[in-house]
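Selected chains from the complex are presented in situ; the others are not included.
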Amino acid sequence: MTLWTGSGLFNIELGQVVMIAVGLLLLFLAIRKGFEPLLLVPIGFGGILANIPEAGLALSAAENAIHFAKPQVLAALAGALDVAYQAGQAVTPEVKEAFKMAYNDAGYSAVSAANSIAQDNGYGNGMLYNFYTVVIGSTIGPLLIFMGVGAMTDFGPLLANPKTLLLGAAAQFGIFGTVIGAALLDWLGILEFTILEAAAIGIIGGADGPTSIYVSSVLAPHLIGAIAVSAYAYMALVPMIQPPIMKALTSKKERAIKMEQLRPVSKKEKIVFPLVVLIAVVLFLPDAAPLLGMFCFGNLMRECGVVERLSDTAQNALINIVTIFLGLSVGSKLVADKFLDGQTLGILGLGIVAFGVGTACGVLMAKLMNKFTKEPINPLIGSAGVSAVPMAARVSNKVGLEANPQNFLLMHAMGPNVAGVIGSAVAAGVMIKLLG
Amino acid sequence: MNEQLMSQAVDLMVAGMGFVFVFLIILVFATLLMSKLVLRFSPEEPATPTRTPRAKSSASPSVDPDTAEAIKKAIAQYRSRHKK
């Protein structure tokens, strides 16, 4: 009997069924459609695991104790969580709800105390909860991914043409425009957001996975699932989202502009550049130090040429290990009561707006710069400023080739593309500084 | 509905985009200056062309592509056989 009353079929709730379907959908998109599979396979699978009824893999010890709601355990928890409950009192759904809310609102010490009590009573943290705490709660996961990305990034094209940094700046309008969009939805009474939530949603416009996860883990951890899914899904959709916008904002003649070949960049410049970025961070935006610091560290290991072992590990074993856990951890936030919510629809809707605005601003900035510079700038490379490395640069190249089959923009677009990574990290730092 | 949200969002945009542009403009000039300094103080270094992103690991191109292809296949075959 315990086997039956403890089975999934007996306990499953509608929300869990829906979320498992969402997880399967993410796996389908990742495997069949090739949507950023490195992240969406673990996220989708983690989402399914998080919604297995009764298993509590995504819950802390205290949350598991509240779920099973034995009266004597609740009585012990009541003190730590400051809930009015006496031993022996009937365990109604309202009582459970009161405990859940008290736990969610509790500070660091109260949470520790409640988990301690739950562990005294034989409950444990779920596997995914542990992953989340270690990998995302500590912010280490996104930072290590960023280090690996730094070790994979070649700043050569950017160094050959540093002006393209401005394209990476302009595309960040996608981030802040989305914040305005969220405020608008709130103002219209369609959805409710706090400024923290609005900022975390905006970061989707950065088109950069680890930055999105990092910022939302700091500002609005309860939205991390929807934000990460939205960010990675739209990054995969860049080849569909960007071209119409790019074509609408440019004439065929502009798209056919040929750019001059990039100058060769010396090894020394590549070594010194991450240090220049780091010093700029030191002087102007300490709050971007974790993100940009790890990024520059990865890039320095790559370029300095004397720590190949470490650079290889950062680009392979380490980033792969972290990716597995990061994906499962993000998946752990795909639980019904946090994901099946109007806000998620809002996040998905705002996410595509973010990409569109970023793309448009990048292109417009490139058109503007083309007016003021001697050497010609093809406005198509502006769209690469959203980052989504290297997809957005490839899109620039492809649309450019359509207009002029001799027009190879890939290398020129890599400059704004990596500039977009720096730009989003700076925007993230500003948000954390002002709101965090 | 949150009364202040819109004004907060606008403030955030102004401060944020302002700072992003200031930071990246500074970076443009810092990078130009850095490149100039580096090139002045070590003009003799043979520059690596931008086109080959992983110049470090690329060996001399004296092996013709066909041979390379044959070896590539052999390696794959070897791996698929001997991998545990």
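The letters A and B name the chains in turn, as written, and every chain counts its residues from 1.
Keep this in mind: contacts are C-beta pairs under 8 Å (C-beta built on N, C-alpha and C of every residue); 3 or more make two chains touch, one makes a residue touch a chain.
Predicted, not measured: the structure shown is a model, and the values here were computed from it.
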Formula for the entire assembly, written in the chain labels shown: A x3, B x3
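To be clear about the criterion, only the chains that are shown with their structure count from here on.
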Distance from chain B to chain A - Cα centre to Cα centre, in angstrom: 20
- line: chain B partner, complex, touching residues on chain A are 154, 156-160, 162-163, 165-166, 168-169, 172-173, 175-177, 179-180, 182-184, 186-187, 189, 192-195, 198-199, 262-269, 272-273, 276-277, 279-280, 284-285, 305, 411, 419, 422-423, 426-427, 430-431, 434-435
Touch list for chain B against partner chain A, complex: 1-2, 4-6, 8-10, 12-13, 15-17, 19-28, 30-32, 34-35, 38-39, 42, 45, 47-51, 53-54, 56
